[in-house]
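For this view, one protein chain was removed and the others were kept in their places.
Per-chain numbering from 1; labels A and B assigned in written order.
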Amino acid sequence: MSTKPKDGTDIAAGLLFMAIAGFFAWQGLGLDMGTSTRMGPGYFPMVLSGLLFILGAVILFKAFGRPDDEPMGRIAWRGILFILPAPIFFGLTVRGLGFVPALFVTTLIASQASLRMRPLAALVLSVVVTIMSTLIFSYGLGLPFRRFGPWLPL
Amino acid sequence: MTAITRRILLGSALALGLAGTAAAQFPERQITLVVPFAAGGSTDVVGRIVAERMSQELGQQIVVQNVGGAGGSLGAQQVAQADADGYTILMATVATHALNPLILTQKPYDPVADFAPISLLVLVPNVLAVNPELPVNTVQELIDLAKEQPLAYASSGNGTPLHLSGELFKSMAGVEIDHIPYKGSGPALTDVLGNQVPIIFDNLPSASGHISSGKLRALGVTTAERAPSFPDIPTIAETLPGYETYTWNALFAPAGTPPEAIEALAVAARTAMADPAVAERMAEFSATIVASGPEELAAHVQAEMAKWEPVVRDANVTMD
């Protein structure tokens, strides 16, 4: 038990904002600032980065001397591991594999994020979602997706 | 898992009635026409009208896919990298095949080496127009006024054909006019109609409604000849001899596409453009039909790049 109370969440938030501000400022260094009449592309972002850095610093400063009333709680590692790769996979494969297989695997990946989802149920769900989506988007709306892509030996 | 996955894949493939047919004459399946701009823009409109008529001609559906972004470069790049089988073609413009390659410091594609030309479809005039409150009625009066007081002109964006039409005008007339870029033609027109900015370079089709209603005063069209839809508007070249710019639309396939496919597409394009119904739509759109063959298009691209190169250099327009 530390003697001085501090709000851990706000400390993290303040640091995160300051880091993001630093990143944008660093990335914006190469951009022309221009004059106030003809502002360059770097002018506005630099002002904003400065502002964000100050706000982050104030949040950080105010976090000390105050207890954390609502700690962070558990983190959804399994969710992060399976939910986030799902759209990435779809993006990487929709052109190569085609709409149908890409969507099927995407749904299958996403469904693994829950502990409650059993393998067979996941398969059934993915098949149903794939068939329905193909009917709606590809056949119904005629979206220009290739249903099966060139990567498949069909 | 993989075995099951594969079986499911095959199962759903059968369920969806995937047709695997033997090779036949081009085209044997759906063709994708990539329009490198957002749906609803003028290139999209031309593309959809042509695609619809060409589909009838080829007996296969041509589907329009909008791949907008980076002034048309993203869509063009996608077609440049697509399979060279004739099933992915591009609705190119002066931006994708003349201006962007000159402006961009990083070249995402080569407009000549990466593409097989099919057909130059239409030429679309641009127009120089002013808010009626600006006390000028002719191009010469505008040039005179610009020498006396600071003026500004609006365009649909930095590096667009309209911006460069303005820059070419400035250099040929020897005047200085501030360029105010907008995100597209719509917002630029709004500000000129409201007299926030007095002058605009715009596509004739998008400005035509305002010109005929008198909300905008057209000073000159940018083509060498007067536009058939507006025979009363003089050309800028009547004041500044040699001034000529226009927007154009053309079809390209990826380099290496079989000649039979190119031929089939070029014939279909020519037939489509010869259809009176299509011609009428294009006329409403103030577009002049060219419907050239592949060789003419190749020569056209060379000519356009040669024409714009000095303008781009003088105006010092670059993008990464």
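Please note the rule applied: a contact is a pair of C-beta atoms (placed from the backbone, for glycine too) under 8 Å apart; a residue touches a chain by one contact, two chains touch by 3 or more.
In the analysis below, contacts and distances are computed from a predicted model.
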item: Listed names "Probable oxaloacetate decarboxylase gamma chain", "Tripartite tricarboxylate transporter permease", "Succinate dehydrogenase cytochrome b subunit" or "Tryptophan synthase beta chain", with the criterion being the UniProt name of the chain not displayed; value: "Tripartite tricarboxylate transporter permease"
item: Contact partner of the left-out chain, one of B:57, B:141, B:191 or B:296; value: B:191
item: Hidden partner chain, residues of chain A it touches; value: 9-10, 12-13, 16-17, 20-21, 24, 27-28, 31-32, 35-41, 44-45, 48-49, 51-52, 55-56, 58-59, 62, 70, 72-76, 78-80, 83-88, 90-92, 94-95, 103, 106-108, 110-111, 113-117, 121-122, 125-126, 129-130, 133, 137, 141-144
item: Interface with the unshown chain - residue positions in chain B; value: 38-42, 44-45, 48-49, 52, 64-71, 73-74, 77-78, 103, 106, 108, 150, 152, 157-159, 178, 180-184, 186-187, 189-191, 193-197, 205, 208-210, 212-213, 215, 280-281, 284-285, 317-320
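By our rule, only the chains that are shown with their structure count from here on.
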item: Euclidean distance of C-alpha centroids - chain A vs chain B, Å; value: 35
item: Complex interface listing, chain B residues touching chain A; value: 4-5, 8-9, 11-13, 15-16, 18, 20, 32, 63-65, 83
item: Partner chain B, residues of chain A touching it in the complex; value: 100-101, 104-105, 108, 123, 126-127, 130-131, 134, 142, 144, 147-148, 150, 154
